[in-house]
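And then subunit A:
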Amino acid sequence: MSFPLLTVTAVLPAAGAILTAAVPAARRTAAKWLALAFSLATLVLAALVVVRFEPGGDRYQLTESHAWIPDFGVRYELGVDGIAVALIALTALLIPFIILAGWHDADPLETKSSRWRPTQGFFALILMVEAMVILSFEATDVFLFYIFFEAMLIPMYFLIGGFGDRAHAGTDGAAATQRSYAAVKFLLYNLAGGLIMLAAVVGLYVVAGSFSLAEIAEARASGELEMAANTERLLFLGFFFAFAVKAPLWPLHTWLPNAMGEATAPVAVLITAVVDKVGTFAMLRFCLQLFPEASKWATPVIIVLALVSIVYGALLAVGQRDIKRLIAYASISHFGFIVLGIFAMTSQGQSGATLYMVNHGISTAALMLVAGFLITRRGSRLIADYGGVQKVAPVLAGTFLVGSLATLSLPGLAPFVSEFLVLVGAFAAYPVAGVIATLGIVLAALYTLVLYQRTMTGPVKAEVRTMPDLKARELVVVAPLIALLLLLGVFPKPLTDIVNPAVQHTMNDVRKTDPTPEIEAEAAK
Partner candidate 1 sequence: MNPVNYLYLAALLFTIGAAGVLIRRNAIVVFMCVELMLNACNLAFVAFSRMHGNLDGQIIAFFTMVVAAAEVVVGLAIIVSLFRTRHSASVDDASLMKL
Partner candidate 2 sequence: MENLIALLVAAPLLGAAVLLCGGRRLDRVGHWIGTALAAASFVVGVVLFGAMLGYDAEARTMRQHLYSWIPVEGFQGDIAFQLDQLSMTFVLLITGVGTLIHIYSIGYMEHDERRRRFFGYLNLFLAAMLLLVVADNYLLLYFGWEGVGLASYLLIGFWQHKPSAATAAKKAFIVNRVGDMGLSIAIMLMFTTFGTFAFGPVLEATGETSEGKMTAIGLMLLLAACGKSAQVPLQSWLGDAMEGPTPVSALIHAATMVTAGVYLITRSGAIFNAAPDAQTAVVAVGAVTLLFGAIVGCAKDDIKKALAGSTMSQIGYMILAAGLGPIGYAFAIMHLVTHGFFKAGLFLGAGSVMHGMNDEVDMRKYGGLRKYMPVTFVTFGLGYLAIIGFPGLSGFFSKDKIIEAAFASGGAQGWILGTVTLLGAGITAYYMTRVMILTFFGEKRWQPAPDPDKTASVEPGIEVHPGEMPHPHESPRSMTIPMIVLAFGSVFAGGFFSIGDRFVNWLEPVTQFDHPHPPISVPVITGMTVAVLLAGVAIAYLQYGRKPVPVVAPRGSFVTRAARRDLLQDDFNHVVLVRGGEHLTRSLVYVDHTLVDGVVNGTAATVGGLSGRLRKLQNGYARTYAVSMFGGTAILIAATLLMRAV
């Protein structure tokens, strides 16, 4: 019995969460450092996972498998393919930055009753989310995945509802109600999605009699398990709905702007960069693998939805007055790209989509965290309240600009690679879709640069005049992210090497091959 690396990787942050929560109220700072330490330790383990993973090897590696609830046919089965590895790495990487960025976000405003320990709670919850996200990336048992997919909502919900911007913190009743509205909306949306999925999960068990991804996939491949077209489609829809809510895909997106708008910047990053990835990841792993035929059947509609998300999200981003909401809508647009890439069902599209998940995570983190620093300085989320920041805080502005450029996927920065792959992949399969999607790159330029122009350039606003530039802690957060963006922008090979084999497996699952270039087709004829 080998060392259960995956389990440990997930359990560590959970343990950290419990310990952090247990830190007495007075020792606030200790709790912070504890949380940070655990997140870093997790990062180390995640790195270990990346190292131990052999791109050429089996589809699922580092597997663990134990009986758990035989009555439900549920096994505790973990295993990672390239995609999961990439996303686990992303998660483990981002959490320390999130913790560091939110260092002061949860300091109690006034000395509350000794038993009220917001800070401990904040960091504990973050670690808890990390644990569950990692587990849901690792789970190769549908039911196991579902459990963490759902359970993840609870800590997330408390993070959104419990901790607002310092800008409108605490006593401000209106903000509080706004916030709990956002939290409830987040939870109900995702819970509804999850419950629909639950029905599908039950259905899957009735049809397949097992939850093991490997078993089902094999049974399907060998043909000993064939589903009636309609059953498969219904099940597919059940799963897809949940993932589309999480992703979020138009028209199920409206929870995201509220959530990201009301939550503190680090939490917003947690939502969009980490948690939401589970949705798109699950589409790739479960929808396509379990229901290939249904996936193909649904593709046209989904492609359309993805395109709508791309354009619609971008247009709404242009129309926003609130920095964080703007970024949220931008994310919606980007998730459109991811879904497009997944369902284009070409190697480029799916590799692109996977890279996109990682890159979008990093770039949004960079942009959103800097935005957060900005907002905490001025105490307002409204774009109109800023102007000329570049003059007083050049470094802040500079990092913000890089983040924006990443968001509009400028070549040389990571997102470009993935976005272009997605576009090419989509274009190869559905030229029209590809062309429409390219509209996204123009709109992206529009909303990011408008944001930058309105906040950073122009004459210096009076309230901004005394704004300090980035502090050391903040630089420590932003600099590595930017470095990573550049690195993955010019040299994404390490990432693609891990991802490509997994994508090929998925392509086999859906029994698709890339369209051959025209001239080769000619030559073949």
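By definition in this document, a residue touches a chain if its C-beta (ideal position, glycine included) is under 8 Å from a C-beta of that chain, and two chains touch if they have at least 3 such contacts; residues count from 1.
Picked so that all candidates are chains of the complex that A comes from, given by their letters.
Everything numeric here is computed off the predicted structure, so don't read it as measured data.
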{"item": "Candidate number, among 1 or 2, whose chain touches subunit A in this complex", "value": "2"}
{"item": "Complex contacts: residues of subunit A adjacent to candidate 2", "value": "185, 188-189, 250-251, 253-254, 312, 315-316, 318-320, 347-348, 351-352, 388, 390-391, 398, 405, 410-412, 416-417, 420-421, 423-424, 427-428, 431, 434-435, 438-439, 441-442, 445-446, 449-450, 453, 456-460, 490-493, 496-497, 500, 503-504, 514-520, 522"}
